[in-house]
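In what follows, a single structure is set out as structure tokens and then discussed.
Up next is subunit A:
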Amino acid sequence: MSLFYLVAFLSILFSLLVIFTKNPVHSVLYLIATFFTFTIHYILLNAQFLAVVNFIVYMGAIMVLFLFVLMLMNLNKDTEPVKSNLIKIIGVIAGGALLVTLVGASKALQTSAVSAGPNSEIGLVENLGKVLFNEFLLPFELSSLLLLSALVGAILLARKDKKTQNG
Partner candidate 1 sequence: MNLLILLFFPLVGSIAVLLNRNYAKQTALISSIITLGFAVSMLCNFEADASKQFVVDLAWMPQFGISFKAGIDGISMLMVLLTTVLTPLIILSGFNRTFKHTSALFALILFMQSALLVVFTALDAFLFYVGWEAALIPIYFICAIWGGADRIKVTYKFFIYTFAGSLFMLLGIIYLHLQTPGNTYDLQAFYALNLDSSTQAWLFWCFFAAFAVKIPIFPFHTWQPDTYTESPTIGTMLLGGIMLKMGIYGLVRWLIPVLPLGFAEWKELALILCIIGVVYGSIIAFTQKDIKRLIAYSSIAHVGLIAAGVFTWNLQGLQGAMIQMLNHGINVIGLFFVADIIINRLNTREIALMGGIAKIAPKLSITFLIVVLGAVALPLTNGFIGEFLLLNGVFQFNIWAAAIAGLTIIFSAVYLLRMYKNVMQGTLNELTGSFKDIHGSELVVLGVVCALIIVIGVYPQPILHISEAAVNGLIGEVNSKLAF
Partner candidate 2 sequence: MIDLVWLIPLFPFIGFLICGLGRNVLPKALLGGIASLAVIVSFAVSLGIFLQFDAKTAAVVNLFDWINVGTINIPFAFQIDQLSILMLLIITGIGSLIHIYSTAYMSHDAGFGKFFSYLNLFVFFMLLLVLGENYIIMFIGWEGVGLCSYLLIGFWYTNGEYADAAKKAFIMNRIGDLGFLIGVFVIIATFGSSSFSAVFPQAQALVSGDTTLTLITILLFIGATGKSAQLPLFTWLPDAMAGPTPVSALIHAATMVTAGIYMIARSNILFSLSPVTMSIIAVVGLATAIIAAIIALTQTDIKKVLAYSTVSQLGYMFLGLGVGAYTGAFFHVLTHAFFKALLFLGAGSVIHAMSNEQDMRNMGGLRKKLPTTFITMLAGTIAISGLPPFAGFFSKDEILAHVFEHNVVLWVIGVLGALLTAFYMFRMMFLTFWGSFRGTEEQKHHLHESPAAMTVPLIVLAILSVVGGFIGVPEALHGSHWLANYLSPIFEASNSRLGELSLSHATEYALMAVSVVGVIIAIAIAYVKYVKNGHVPLADSEARPALAKLSYHKFYFDEFYAALITKPLDALSGFFYKTVDKSGIDGIVNGVSKAPVEASKGFRLLQTGNVGFYIFAMVIGIVAVLAYSFFKF
């Protein structure tokens, strides 16, 4: 139990560091750390497969891509012009207000207790696979469209175009 709170504390800490660190590369690294804590959360929640996927996809693929782009642009220095403190404060206040209302909306109104007992089996590959390929087959298939379109689009946009365009 205390493990949860520890990990939760770390999640929050790292995510705060993500947004408050000035160097973008450091931010990415903190983000990786945050995602790592999330992986632990998934394990704690008995969602092993998800934990693995999270580890691979986020920390393996996505974060590398981020880093890659940052390096590509040579933005590893702290080049970002600082927003004025006022904006930061307002931003934090706004975020805080959002948090308060979100929590107020969900938690403070006394969430009723969870009724169903936990099924320790659901997070396993077998179970997930069954659900994914039975019930959620269609969205699964359609996700391919999403990825394909992103693929085509990313290449389209990122590639240097020979033809000049105007108008």
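Here is the rule we go by: a residue touches a chain if its C-beta (ideal position, glycine included) is under 8 Å from a C-beta of that chain, and two chains touch if they have at least 3 such contacts; residues count from 1.
Candidates were picked such that all candidates are chains of the complex that A comes from, given by their letters.
Remember, predicted model here, so these are calculated numbers, not experimental data.
Visitor: Would you mind pointing out which option among 1 or 2 touches subunit A in this complex?
Guide: For subunit A, the touching partner among the candidates is 2.
Visitor: Mind listing the subunit A positions that touch candidate 2 in their complex?
Guide: Interface residues on subunit A, with respect to candidate 2: 83, 87, 90-91, 94-95, 97-98, 101-102, 104-105.
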